[in-house]
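What you see is the complex with one protein chain gone and the rest in place.
Letters are used for the chains, namely A and B, taken in the order the chains are written, and counting of residues starts over at 1 for each.
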Amino acid sequence: MDSVGNIIVYFVVAIVMVVFSFKAVTTGKILRAATYLLFVLLGTAVFYFQLGYQFLGAVQIAVYAGGIMVLFVFAILLTHRPDDSSGRIGSHRRQIGLTLSGVSAVLLLLALFYMPVLNGVSLAESLQAGNEITMHEIGEVFTGSGRFQYLLPFEAISVLLLACIIGGVTVARKN
Amino acid sequence: MDLSMLWYLVPSVVMLACGIYGFVTRKNLIAILISLELMLNSADLNFIVFNRFLFPGSMDGMVFTLFAIAIAAAETAIAIALIINIYRAIGNTDITEINKMKF
């Protein structure tokens, strides 16, 4: 049995995420879309906290909601006037988009509701089953080369980020 | 009332569907990128949920999500650099105008 507080938080966040997801892809103004995306990302971060992944929630807020969103806003302000609004979506496009998203959503939801395993465990039980994740553990996961340890991908990611910095600069630089 | 996996997966599905819709319908490159982030975010959420409810003892889902976030950051940075470059070249960021190999 989960606490009422948790359930209330869940509902608030879920509703916010669903609504702002819709708004983010339907609004005509691009800056607003970015703002709505920010809310969705923050909602996701709240879910992470609720599920017991504090470090991940912090990363989500810092990198995603912080860093990436700032990039978005910069890009938008560089390429649009503030009151720009994208043109109306053609009905043909809308139909294709609605069909595709509708069909995949229906398929996934059907799959969800047919799977008994998904309703088996409550959040409280699973939180109790797992230990609290400490920073020490996270550090070990990223710096070990044993089983379920990820030193190599970690290094690869660092190289990727470096390449990305250089690439970003090269591409965006005025020649 | 229990908060089971299903509860968390439904918003994730909604996010994914919205992402698909936005990706296919929007013409603005940045809006498309935003839709992409939505889809990515829903995948991240799935990782975490499955990790928490099905394999509470391990933390692989979280690690994958961390990697995904890092890669998303990299991808966004490059994509935005490209978009800015395209904007310089053709004066807007409309995807329907970018269908030639070289301009």
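Rule of thumb we're sticking to: contacts are C-beta pairs under 8 Å (C-beta built on N, C-alpha and C of every residue); 3 or more make two chains touch, one makes a residue touch a chain.
The working rule: contacts and distances are computed from a predicted model.
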{"item": "Chain not displayed: protein name in its UniProt record (\"NADH-quinone oxidoreductase subunit L\", \"Elongation factor 4\", \"Branched-chain amino acid ABC transporter permease\" or \"Methylmalonyl Co-A mutase-associated GTPase MeaB\")", "value": "\"NADH-quinone oxidoreductase subunit L\""}
{"item": "Neighbouring shown chains of the undisplayed chain, as defined at the top", "value": "A, B"}
{"item": "Touch with the omitted chain, as defined above, among A:Asn6, A:Ser104 or A:Asn119", "value": "A:Ser104"}
{"item": "Identified contact with the non-displayed chain, of B:Phe23, B:Phe47, B:Phe67 or B:Tyr87", "value": "B:Phe23"}
{"item": "Residues of subunit A (touch criterion as defined above) contacting the omitted chain", "value": "93, 96, 100, 103-104, 107, 111"}
{"item": "For subunit B, residues in touch with the removed chain", "value": "20, 23-24, 32, 95-96, 98-101"}
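As a convention for this text, only the chains that are shown with their structure count from here on.
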{"item": "Distance from subunit B to subunit A - Cα centre to Cα centre, in angstrom", "value": "7"}
{"item": "Contacting residues of subunit B [partner subunit A, same complex]", "value": "1-11, 13-28, 30-31, 33-35, 37-38, 41, 44-45, 48-49, 52-54, 56-60, 62-63, 65-67, 69-78, 80-85, 87-88, 92-93"}
{"item": "In the complex with subunit B, residue positions of subunit A that touch it", "value": "1-2, 6-7, 10, 14, 17-18, 21-22, 24-26, 30, 33-34, 37, 40-41, 43-44, 47-48, 51-53, 55-56, 59-60, 63-64, 67-68, 71-72, 74-76, 78-80, 86-87, 89, 93-94, 96-98, 100-102, 104-105, 108-109, 112-113, 117-124, 126-127, 129-131, 133, 137-138, 141-142, 148, 150, 153, 157, 160-161, 164-165, 167-169, 171-172, 174"}
